[in-house]
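Quick one: structure below, then a few questions.
Only one protein chain is missing; all other protein chains are in place.
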Amino acid sequence: MRLEPREHTPLAARLLAPVAAVVAALALCALLVAWTGAPVLRAYGLLLEGAAGSRFALTETLTRATPLILTGLAAAVAFRAKLWNIGAEGQLYMGALAAVVLGGGMLDLPAWLLLPTVMIAGAAAGGATLLGPAVLKVRFGVDEVVTTLLLNFIVLLLVSMLLEGALKDPMGMGWPQSAPVVEAAELPKLVERTRLHTGLLVALGLSALLWLIDTRTIWGYENRAVGANPRAAAFAGMPVTRVMLRTALLSGGLAGLAGVIEVCGLKGYLTLDLSPGFGYSGIVVAMLAQLHPVGVVGAAVFIAGIFVGADAMSRAMPVPNYIADVLVATSLLCMLVAGLLTRYRLRRG
Amino acid sequence: MTSPPIVLRLSGITKRFGPLVANDSISLTLHKGEVLALLGENGAGKTTLMNILFGHYVADEGSIEAFGQPLPPGSPRAALAAGIGMVHQHFTLADNLSVLDNIAVGTESLWRPRSDRAAAKAKLLDLARRFGLEVRPDALVGDLSVGERQRAEILKALYRDARVLILDEPTAVLTPQESASLFDTLRRLTADGLAVVFISHKMNEVFAASDTVAVLRGGRLVATRRTAETDREELAELMVGRALKPPTPTPLEPGEPVLTLSGVTVASGHGRPLLDAVDLTVHRRQIVGIAGVSGNGQTALAELVSGLIHPDSGTMALKGEAIGNADPAEMVRRGVARIPEDRHAAGLVGAMAVWENLIAERYHDPAFQRFGLIRRSAARAYAEEVIEAFDVRCPGPDARTQLLSGGNMQKLILGRTLAHGPDLILASQPTRGLDVGAVSYVHGRLLEARAAGAGVLVISEDLDEILALADGITVAYHGRLTPVLPHGRVSVRQLGLLMAGHWEILPEIVDAA
Amino acid sequence: QSKVKVAGIYTVPIEQQWVSRIHTALKAAEARGEIEYVWAESVANTDYERVMRQYAEGGQQLVFGEVFGVERAARAVAKDYPKTAFVMGSSFKPQEPNFSVFDNYIQEPAYLTGMIAGAVSKSNVIGMVGGYPIPEVNRLMNAFMEGAKEVNPNVKFMVSFIGSWFDPPKAKEAAFAMIDRGADVMYAERFGVSDAAKERKVLAIGNVINTQPQYPETVVASALWHMEPSVDRAIAAVKAGSYKAEDYGPYSQMVHKGSSLAPLGTFEGKVPADVVAKVKAREQEILDGKFTVKVNDNEPKSTM
Partner (left out) sequence: MELFQTILDILVSAAFWTAVLRIATPYILGTLGELLCERAGVLNLGIEGIMTMGAMAGWMAVYQGADLWTGVLVAALCGGLMGLLHATLTVPLGLSQHVAGIGVTLLGTSLSYFVYRLVLPQASTPPTIEPFQPLALPGALAQTPMTYMALILVAVVAYVLYRTPVGLAVRMVGENPAAAEAQGLSVTAVRIGAVVAGSALMALAGAFLTLSAFNAFFFNMVNGRGWICIALVVFASWRPGKALLGAVLFAAFDALQLRLQQVAGGVLPYQLFLMMPYLLSILALVLVARRASYPRALMIPYRKGER
């Protein structure tokens, strides 16, 4: 057997690939569910119900999807330009750090001014965090996979240091956590008596905006060219280094914004466990979406739904809740293979 | 007369890449001690055929027999075991490993607890001595010259006791002198009973070295001839399929200078500079050809004129105006049309549409954008015009560029660069890999631009291309350029000597001119 | 009468000492047939609020858990579901009408174990390894140190925090480092410390749970926490319809049998009799309300 590149990928195949991948993942994980002794179909039914079966379930899924959309966009934007940013987790924390520093009462501004300021600052902090590895890449050819990965740990230690030091909440009873952001820096709720907040709108807006930029503007045009073939882009006279750095700022900024939105929309203050791996899940989201900015929304909602649903399901059945992550991981791996089959066909010999 | 035994028999080999038939039921035989030259245009399917023989590719149809035994398909290992050795068109050596490692890898059972390097080295040195192939077993391949790498490649095959040796364009990167020594070696090998298949585009080599010639065209075997019983004209016609009538330049009076390099040096970071105090002037209505074996600074020169790199010392001027560190965009603005040597890697973004590639050099132009938003319909309309004017065969402006054939890609680049009446044209390997039709189209366009007043700088490894186009010729060697020698005042033999670095003959040529 | 529907929401796996005390108490109530018990473990703080709401929506009457990282959100949820009783581990005050708080106020037995530790230390150096310097850790460490100093004024302490709740190999390394510097009694706030003590044949003091069965030669004494009084009280209140927000903290004290000094067990007879007598006396004084162990939430520091 060997793989042969296809000349054309039918649109249907591209759209069908994620569905096929998810179905395959569900089928594979059915083995695990069956092993627990739980009835598989009922378990998956409960999963669906827990993810989307009620107003509450839906808002929870969307709440969890919000940061994932942003980190997913961060990964998609970077990966399209072949900038392998594995550091969204660290950038997210940098954004959150900026949010609690500026939003914690340091700036005395009305909400309509404070919120944008905090968001821009958070995005800038996230962007600056990725700028370092990007500069090392374009200047010295240092592999950004490793540098961005390492920066995650450095940032986390930095946050830990600040939370036990300068930023420690004097009212926090000694817990390593920051003081909460002021009320003016809080994102309004979207639906009463739920956790869903307006951060979702920001995320959706950015996803649409990025899609427009990607397809309609010179910026997007340059990004795509540099991502697909940097040498040809440079030859044609495009500012490749600038595009790379710009992409880094954008990608890091999106991840930083995810941190801001988690703090200002949900948590209110910063702790070391603000993100249960949103930065890493963003990569999964981006891959499931085939790096398409609008697809990211769907993928993020899907992953959030799996997680929230599996979590609810595991409480009603003797299935450990770790099944959620197993499902997500399996979906990702299946998606990789499905994506391959849209680009290649299998041939004998 | 009984012919020597058959060592290799290919029957009905067919290979398709998608819709393309690279090999179309080819059958060939090779005898012991025979040298078979495989001839054909770019893309005729020569490398593909040899790759099938060596097991890199699996044929869709057909079979191979080596020494009377069927050869299992798709296994270089089996090919090696059957005594077939191959020197690839592009070297297959690992730069970070030593010559000995490169040669010995895979020759021992993988599960031996220890490599027997001493024995391997002894065997290698013995072979080297026997066939006069000087090597340094412990040197890193990355430090070797091109000639040394070539020898390492051949030794790789001999080390495995190859009885059939395939050489895919072995002389493409060698100086005429290095080539001569290679053919010396081949003679010794064949005297030893080895059979050789060698692929070449160079007629003189075919006549100097081969016993038999096989000609491929469009994936088909169109003829096999005893070398002694054919001639150049017949082979050329077989290759191309019709008699050749290349475009002939009409003499023109050169105008004022468009490109002037004086004392330009580009350092390489270590060792010899890439360009070493180069002086060069290209005038309007003049084509200057740069000849030379690859790796002598041509790439650096092309990058310099493209705006990708900048001189470390010396100056570059366009139309009499000194330019500092102009980038590619600046060069385009100043009227330089640049045709890159590698159209896939540097010329086009394959994943993007034809129209997107056509505006790649001027997307900032208000014609194509407003407030940073791309005017897509304007760009498409423009693309339609260029496609029409330059006869680019493609489904339309929205087609993905990857899907175009090599010749049409080159026309696309010509369209992108020549459509705006450039003052200077830099053409690097403008016809590499193109079929004859496309070649004469490109040559015609370049000559047209010259007639329209542009100065043209052609960099080509193909001496025939330079001889066909250039008004003046300069030879690159070790980063230096000879003065521009008027076409017709310098013989092919002299050019060969210059390409090999024998610049002591320069005074006699210049004096004669 | 139907059983009370109880839920537990834990941010860590149920193996973790602290959470295991709540889990065990609830399991016992379940075994007695008083409650229906469901629980979720390893709930990230980000998800904590959702799980609270899900359980509340799902008709759970009583919810146990720990909200140290999510105080604000948890209190907001409690406001949204006034009919549900929340009894949560927290460093703050209860909130009307339905949000009760509790914490491991086991400084009293910690003080007593300190007395034993101070007495059995020959090198007069005691090592203490903690996760993070938070109040629930600090107050026990401080009480322990006070107790040790009472019987042995010369004793010195080394303190370090490993910056993680769950890295036993690392806690073990920190303990090794202390033993290397002369500590012969280890205060085992984290998993891993007793293992180091056992391997180096020094003594250890347990915390929250009794680990002597696992380390019979190593763990001299443990300050035990019992959630049963708090749990049973809350269940009874819910059942009787008299539940209100209150501070369950006191029910972790020795008078209420919310904490105790573990029996000496394998170390019976190995601790000097006069010390045992002293400890017994103090224990009685505490039970009689004649001696109070100071609650000191400040970060303890090394004294050598």
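Labels A, B and C are assigned to the chains in the order they are written; within every chain, residues are numbered from 1.
To be clear about the criterion, contacts are C-beta pairs under 8 Å (C-beta built on N, C-alpha and C of every residue); 3 or more make two chains touch, one makes a residue touch a chain.
Everything numeric here is computed off the predicted structure, so don't read it as measured data.
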Worksheet item: Which shown chains does the chain we cannot see touch?
Response: A, B, C
Worksheet item: Out of C:155, C:178, C:203 or C:219, which touches the unshown chain?
Response: C:178
Worksheet item: If you put the missing chain back, which residues of subunit C would it touch?
Response: 13-15, 17, 20, 23-24, 27, 42, 127, 158-164, 166-170, 172-174, 176-178, 180-181, 191-192, 195, 199, 209, 211, 214, 301-304
Worksheet, complete the sentence: Residue positions on subunit A contacting the omitted chain are 2-3, 5, 32, 35-36, 84, 86, 136, 140-143, 145-147, 149-154, 157-158, 160-161, 164-165, 280, 283-284, 287, 318, 320, 322-326, 328-330, 332-333, 336-337, 340
Response to the item:
Had the left-out chain been drawn, it would touch subunit B at residues 51, 54, 56-58, 75-77, 79-81, 86, 88, 92-97, 101-102, 104-115, 156
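Just so it is clear, only the chains that are shown with their structure count from here on.
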Worksheet item: Of the chains shown, whose Cα mean is nearest the mean of all protein Cα atoms?
Response: A
Discussion item. Suppose each chain is reduced to the average of its Cα coordinates; what separation in Å results between subunit B and subunit C?
Written reply: 77
Worksheet item: How many Å are there between the centre of subunit A and the centre of subunit B, using C-alpha atoms for each centre?
Response: 46
Discussion item. If we count contacts the way the header does, which residues on subunit A are in touch with subunit C in the complex?
Written reply: 56, 60, 63-64, 160, 164, 173-177, 180, 193-195, 262, 266-269, 271, 273-276, 308, 311-312, 314-315, 321-322
Worksheet item: How about subunit C: which of its residues touch subunit A in the complex?
Response: 38, 40-42, 44-47, 49-51, 53-54, 57, 68-70, 72-73, 80, 91-92, 132-135, 138, 163, 297, 299
Item to complete: Using the touch definition up top, name the residues of subunit B that touch subunit A in the complex.
Response: 18-19, 58, 60, 73-74, 306-308, 327-332, 338, 340, 345-352, 356, 360-361, 363-364, 369, 372-374, 376, 403
